[in-house]
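One structure coming up, written as structure tokens, with questions to follow.
The other protein chains are all here in position, but one chain of the complex has been omitted.
Here is chain A:
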Amino acid sequence: MSACFPLESAGSQPPLGSSTTCGPRVSELTEAGNLAGVQHIILVLSGKGGVGKSTISTELALALRHAGKKVGILDVDLCGPSIPRMLRAQGRAVHQCDGGWVPVYVDQEQSICLMSVGFLLENPDEAVVWRGPKKNALIKQFVSDVAWGQLDYLVVDTPPGTSDEHMATVDALRPYGPLGALVVTTPQAVSVGDVRRELTFCRKTGLRVLGVVENMSGFVCPHCAECTSIFSRGGGEELASHAGVPFLGSVPLDPELTKSLEEGRDFIREFPESPAFPALLSIAQKVLIEAPARVP
């Protein structure tokens, strides 16, 4: 089913407000409108690719929902939008209402909604080969023109790096602050090396870091129960301690989790026995406690 908003028209709409909508003037021009009903915003960042940001974003959203919260997910990875598939929502159309674009609800109870560039692609194999300015424009629209409604949490999944998408996202969300950031790494030094830079980005942009999550922490062989540190060990805690931020926990590798996400099943409901399950619940609990209260 083709989308209501072909990709080209989405990208060529002018950014919200005047052409100088960046930096400190955003707050003057942006309406409270579509994000007024969102209580907490959490950015999931890394710096390193492939550490599991989208997985952690999705699982965090599911865990928060299981704690009775209404959650939205904003997928601002324009080149690699993974979340629609994870929530079995690929190919869904985006509709419009008076308030703007309606986010796609991925469950019957309408407790999880999602917006991703993935919904705007006619063909999922089509590459979004855009430069910064066009990506920035779409992100501003995603933030301002999506009718998010009443949400307890908006989880924002980002691509790796510290560039256009990240700056545009922080700029666009800043008026609705305070924002919190969850930073994801894997244990090895190469990953930690990139994620250190992401923590600097957080510091420079005034983003409060809720904590560091170490993903792919170890693999328990299903045949003999030996735990192997496939991607080294210790990096997450070291990083958190070096940066002076909380360490939220380690999530082990679980191929069943991967398969479940690939197939869009509700992992939390299906795999309470998984080694990853207690880790994810504990992280969600910490977020529930640490998530900044909205200043009216």
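Quick note on the criterion: a residue touches a chain if its C-beta (ideal position, glycine included) is under 8 Å from a C-beta of that chain, and two chains touch if they have at least 3 such contacts; residues count from 1.
Simple rule for what comes next: contacts and distances are computed from a predicted model.
S.K.: Just go with whichever of "beta-aspartyl-peptidase", "Trifunctional enzyme subunit alpha, mitochondrial", "Cytosolic Fe-S cluster assembly factor NUBP1" or "Cytochrome c oxidase subunit 5C" UniProt uses as the name of the absent chain.
M.R.: Of "beta-aspartyl-peptidase", "Trifunctional enzyme subunit alpha, mitochondrial", "Cytosolic Fe-S cluster assembly factor NUBP1" or "Cytochrome c oxidase subunit 5C", the absent chain's UniProt record names it "Cytosolic Fe-S cluster assembly factor NUBP1".
S.K.: Would you mind spotting which of A:Leu120, A:Leu199 or A:Val213 touches the chain that isn't drawn?
M.R.: A:Leu199
S.K.: For the chain left out of this view, which of A:Ala67, A:Val94, A:Ala147 or A:Met167 touches it?
M.R.: In the full complex, the listed residue that touches the missing chain is A:Met167.
S.K.: Over the whole complex, note the residues of chain A touching the chain we left out.
M.R.: Given the touch definition above, chain A has residues 15, 19-23, 47-51, 54, 78-80, 82, 85-86, 124-133, 135-137, 159-164, 166-168, 186, 188-190, 193-194, 196-201, 204-205, 219, 221-224, 226, 228-232, 253, 255, 258-259, 261-263 touching the missing chain.
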